[in-house]
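Let me begin by presenting the structure, written as structure tokens, before commenting on it.
Partial complex: the chains shown occupy the same locations as in the complete assembly.
Just so it is clear, A and B label the chains in written order, and each chain counts residues from 1 on its own.
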Amino acid sequence: MIIVMKAGAGKKDRDEVVKRIKELGYKPHIIHGTTRDVIGAIGDERAKLVLQSLENMHGVESVVPILQPYKLASSEVKHEPSQVKVGDSVVIGGSRVVVMAGPCSVESEEQIIESARLVKEAGATMLRGGAFKPRTSPYSFQGLEEEGLKMLAKARDLTGLPFVTEVINPETVDLVADYADMLQIGARNSQNFALLKKVGQCGKPILLKRGMAMTIQEFLMSAEYIMSEGNQGVVLCERGIRTFETATRNTLDLSAIPVLKLKTHLPVVIDPSHGTGNYHYVAPMCYAAVAAGADGLIVEVHPDPERASSDGPQSLKPKKFAAMMQKLRLFAEADGRSL
Amino acid sequence: MIIVMKAGAGKKDRDEVVKRIKELGYKPHIIHGTTRDVIGAIGDERAKLVLQSLENMHGVESVVPILQPYKLASSEVKHEPSQVKVGDSVVIGGSRVVVMAGPCSVESEEQIIESARLVKEAGATMLRGGAFKPRTSPYSFQGLEEEGLKMLAKARDLTGLPFVTEVINPETVDLVADYADMLQIGARNSQNFALLKKVGQCGKPILLKRGMAMTIQEFLMSAEYIMSEGNQGVVLCERGIRTFETATRNTLDLSAIPVLKLKTHLPVVIDPSHGTGNYHYVAPMCYAAVAAGADGLIVEVHPDPERASSDGPQSLKPKKFAAMMQKLRLFAEADGRSL
């Protein structure tokens, strides 16, 4: 941590800061600059907000953190990329790009089984589908809940595709973990710390979505919450951030892929369906994500999107999904990987 | 809902859309434009995402919602401003500006009691303090939990100030409601729908903070979640939104005050401490909020901010708070109100 003193700050202010730094267990180190002094506080600053409070001291202009606040998620701590296993057969973070596909919501047994068959045929290796739906409106369809989980499990049994589904409440984590192969934390719950802690104890791999206004650093701190409870099976999912642009539902931040690859060992998956909100834009963003090095994709596919009970505008029809997968294979190969 | 057809769309596309509109229970109404047609779907469109799915139909360019999706929170449904009572003595939404003040976190009995006395003396009418803390880092202080609630209750009993405190987990709603006069939903939980539903059943008034990337419309939808469970005692709290600007921790959106006053009957409170993240900027934003018509303020005050275990940089010292309150009174009076 670097404490920047004000231009006019005197010895007395500096002495107070030095004293406080020592009290907090750090070692102070003063640099006398041409217009102002800066004071380094040497030590492990992970509990950084305490040092941040020095900003309230007389003569202090600002406090600048130096260290990243995450440890377990950091590529400084673990250098090799992590691989996360889902079910018996799928590995996220290896040389095969993992494609998770399926409808936004589970609507009926037929719908989810048909979806699973279609996406498997096209080459997907995991099924997605929502049973507990976090909806902006209390009047919108909220999901089939446990019935939906059962349908997902049946679709898995019939097709062999492990499935990922969202959990929205600490109370239902155990229930969802009983059925699902991977639990998803949605963007709106990405800083629901009670839920993060709970899934950190569930024993199943977690697909953690980035919040709409979440910095990369905060994203890794949320992963850290899960990991600090003992669950190292965390996969990070970029799904678009909120910006001023309205041509797309969100702005898909594909530069998050190389940034995360530099800062963490955890695998990275991209969700172009929520990221763009429009089926026209999904395929190009799938290609781009794989070219940029994403370990996987999660894509909304619905047998009849015009009649979907949620997210119809961003769902691919099965035919379009199959065509996308064919071309996607070429990009994976150009990157030395496969589907 | 207005369905905008593509420039080249033909009769067949239009017929399909009209048919689908009818199936969904709306009445279609076509306007033939000079370059394209638009089709109105007449009916109550609150379950709007279903209609949104028409964007996936052939020949459709976009679907434009007309109605606001909230009802109970809407000023169209209830014209007079609502007043929310907290404890026996405080009314939010009347002619007195309500000031809630206190430390970010409850740290000890002495600290919270001293804080309560100091803020009361300066004119505050409610106490704030966190017992369950949603912290970005799992390694940061997470709050004193039930012990903290007991200390808050003691501070209330000694000073007569009702208190508001945050709840972060559906499981602890009942516990918090046993002690607190008002429950706070924090920005990071503003779309934690499981939590919103639960506090909708708790019988205590709710201070609902706006999420960092939440539109006004989504903010009102979160209020609607609480209200639709039977709890009409919702107070909306603007606390800064996330933008590109880094000179302040967030960008305090004071224009949310007149926007909310137009769209809803619910009272509006401003949090300039989180909104700016810097104690230098808190007082001017308090004055501005009251001048713009806010029904109340929530302000972080700490007896020793340099030693605060959270949010020190944005906490006012008691002397500065008292000075702020004196000047604030003049702005309240200029607006025909009082403190």
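The rule is simple: a residue touches a chain if its C-beta (ideal position, glycine included) is under 8 Å from a C-beta of that chain, and two chains touch if they have at least 3 such contacts.
None of the values given here were measured: they were computed from a predicted structure.
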_Identical protein chains across the whole complex (2 displayed)_ = 4
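Definition applied: only the chains that are shown with their structure count from here on.
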*Between chain A and chain B, what is the separation of their C-alpha centroids in Å?*
25
*Contact residues on chain A for chain B in the complex?*
20, 46-50, 52-57, 63, 69-70, 134-141, 168-171, 188-189, 191-195, 197, 211-213, 218, 221, 224-225, 228, 241-242, 278-279, 305-313, 315
